[in-house]
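With one protein chain removed, the remaining protein chains of the complex are shown where they sit.
And then chain A:
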Amino acid sequence: MNEGMIDGMKLNRVISMFAILIASVVLISGCGNKSSKEISKEKKQEITYASTSDAAGLSPIDTNDSISSNVTMQVYETLFIQDPETMEIKPLLAESYDNPDENTWTIKLREGIKFHDGTPFNAEAVKYTFDQLKDPDRAAPRASLLEPVDSIEVKDEYIVELKTKKPYGPMLAALSHTNAAIVSPTADKEDDINKDPVGTGPFVFEEWEEGDHITLRRNEDYWRDSADLETVTFKIVPEMSTAISMLETGEVQFIDNLPSDLLPRIESLNDVKVQKSEGTRVSFLGFNMEEEPFTDLKFRQAVAYGIDQEAYVNQLNGLGIMNESLIGPKVFGYKEGAEDVAYPFDKEKAKQIIEENGYKGKKITLLAANRDNYKKMAEIVQSQLTDIGLDVKIETMEWATFLDTARKGNFEMTFLGWANSTADGSELLYPNLHSDTIDASNYTRYSNPEFDKLVEESRNNVDQDERLEKLNEANIMAIKDAPWIVMEHGTVSAAYSKSVDGLLISPNGQWSLYNVSRK
């Protein structure tokens, strides 16, 4: 009955207005499209990296997260650096070092280097940085890196001496850590380097629009040859699938930490190269070593026999490596064959132990954070442990709640990971499994005096060969004692435009853009 209340002409007019609107949008889009293609042809020496979140800050002293490190690594430099291929530690801002005795590290610095603000790089700058890192008032999140250091003394303009309370084996690894990078004392005193960073690195900070992007430009006065890239942009793209679309359209040229479920899509892209290599990260199932039945080695062995890591690793599209050693192959302290003492997948044996020890039908809660691959791990492990006769319930939590819960020991079994960014086994075993660190980073609350002693010996020794032996012994002891069941050793991964040359992802997932260029 309402038909005809408006005549056809009026309706047509409305429809044609819409058509014009849509056509003009298309036209506008068409115009702009051309220019974006032109830009890409020019191959300017610039790169945009899609970062999943914003940096927490840009001061190495005041941050401790990988997103911030990605930026600070380009702006600041450390005294020593790990070779991204071999993980061998080499001097960077340092020229050489010497140990006159076990508790003394005399470090000779390179001369003639200036911070971006013109402040000379010297022993004073090193002392200032390390004092700040250790200062309780500053509350540096990675103060623990230099915790064994007792005093820092300037011996000469270019010689600094670190004294430790006890011999400290991982010293060079600690000094290579991005959070031990040297900052300009002038800038730190006068300004907030967390907002306006000043280092000696190949790139100079230009702009940070919080939540949107960070821009760096080439340091023209760099002490080595200047970098090829003129501009580096860290664009914040929280959604991985959006970042992949941006990589496809050329809005960004580089993404890393590729999620295994999206890998097939990334690998199918034209003009995109994927880099995957063995990393230092380890992911594991940890028991609460203060709770029954996890205190029983038999029970832990049964779980270890019951878990088929391969079933999990096979789902990662090549982004995970199976090796049951706690210290992974890319970490100092690993000796080939250590994994042989682990309890390999043997369902029947697991079932038998469970039955013989009266654990059949035992109810267990498996805590999993709802990020990374933890939920996937939980589902696979739940089904495998159900197969051997346990009754496993999964409890998932968001990350901040999880961290708090796990740290307090309010769990039975859970999945954890450790990035091993120093790639030194002592820095894996001490914070995670030494009894000193219960209530802190030793989430599984493992306490074994014999093991503690080996870890201490590996830390309190500056002879690297002896350290390797001690770490290997400690590793084997922990594999046998099974407070953790290793799920996988991570791979580091990145996808980037084929026009990007010279990018190398280090086994700890970090990368420097110094040697990168666009061709």
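Here, contacts are C-beta pairs under 8 Å (C-beta built on N, C-alpha and C of every residue); 3 or more make two chains touch, one makes a residue touch a chain; residues count from 1.
Just so we're on the same page, contacts and distances are computed from a predicted model.
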* Match the chain absent from this complex view to the correct UniProt protein name in "Nickel import system permease protein NikB", "Na/Pi symporter", "Dihydroorotase" or "NADH-quinone oxidoreductase subunit L". => "Nickel import system permease protein NikB"
* Based on the whole complex, identify which of A:149, A:237 or A:303 touches the chain you can't see. => A:237
* **Options A:46, A:117, A:248 or A:501, residue touching the unrepresented chain** => A:248
* Candidate in contact with the missing chain, chosen from A:84, A:120 or A:141 -> A:141
* Interface residues of chain A (partner: the chain not displayed) -> 1-3, 5-7, 10-11, 14, 18, 25-26, 28-33, 36, 53-54, 56-57, 64-65, 136, 139-144, 147, 192, 194-195, 209-213, 235-239, 241-243, 245-246, 248-249, 251, 397-401, 403-405, 407, 416, 418-419, 431, 437, 439-441, 443
